[in-house]
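Down below is the structure, laid out as structure tokens.
Here the complex is missing a single protein chain, while all its other protein chains stay put.
Showing chain A:
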Amino acid sequence: MMSTNTSAPLVSIRGLHKAYSPTVQVIKGIDLDMHAGDRLVVIGPSGGGKSTLLRVLMGLETIDKGSIAFDGQPYIQADEARGKTSIDTKVRNSIGMVFQNYTLFPHLTIVENLILAPCKSRGEKESVAKDRALTFLTRFGLRDKATVYPSQLSGGQKQRVAIARALMLDPKLMLFDEVTSALDPELVAEVEQVIQQLALQNLSMMIVTHDMWFAKNIASRVLFCAGGTIVEDGPPEQVMGAPREERTREFLSRVFHIGA
């Protein structure tokens, strides 16, 4: 593995533009540096491009303009002339993502879900991967669920498994896109606690959430995204406590009123 370049940011986004079609411009010029150990929480109104930003970072989408470097290495590049996007799949492997809809594979048991990628894409020995998987499951309080199918789990349990599955690949950056939004309210805490655990270990993460309380608690830095741009960027006390921008203030007063 390449040694981490300490001076370079973990993620460096330059001039990012992304449209789903000529009329649906979703990201309209984003520049962003994120450092190792940052816990970046992205908040903003629905349709503002938060999920798209995370999906682009995960290498799931093509982009129209700009480039992204990861850990000092070129990762994603738009080739405007040919209308193509080049994505370095090796670099992509050091990023993990958890989605709103769990996306556990229904035909595999929990352990099988966890060891599929390590065994198949990294060639890890099955017994070794299994041991690691059981360690994760024990840590997340799911040891007794190892051999059941995802359909037999609650939403909160599924999401914890999805997090464990991503961690099996030792990502340097974890992306969480509204991982508690599909959950019943009483199950939200167990998933957020797992993410808090990871925060204590200094894992770099980017989190999209509508849970403002959680955002305030976990963030080392908050981005307010709206209309495809970063409107405000700073520490949580500032962005959420004393926002400079009118749009941020307006958004926060709206969500806190609904929340209260």
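Everything that follows uses one rule, which is that a contact is a pair of C-beta atoms (placed from the backbone, for glycine too) under 8 Å apart; a residue touches a chain by one contact, two chains touch by 3 or more; residues count from 1.
As a convention for this text, contacts and distances are computed from a predicted model.
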- line: Among "Sarcosine oxidase subunit alpha", "Ferredoxin", "Amino acid ABC transporter membrane protein 1, PAAT family" or "Transketolase", the omitted chain is listed in UniProt as "Amino acid ABC transporter membrane protein 1, PAAT family"
Task: Among A:G59, A:G156 or A:P243, single out the residue that touches the unshown chain.
output: A:G59
Statement: Missing-chain contact, candidates A:R92, A:R132 or A:R247, resolves to A:R92
Field: Given A:G15, A:P106 or A:P235, the one touching the chain that is not displayed
entry: A:P106
Field: Among A:S21, A:S127, A:S151 or A:Q201, the residue in touch with the chain that has been omitted
entry: A:S151
Message: Under the stated touch rule, tell me which residues of chain A contact the chain that is not displayed.
response: 55, 58-60, 89, 92-93, 95-97, 99, 101, 103, 105-107, 116-117, 120-122, 149-151, 165-166, 169
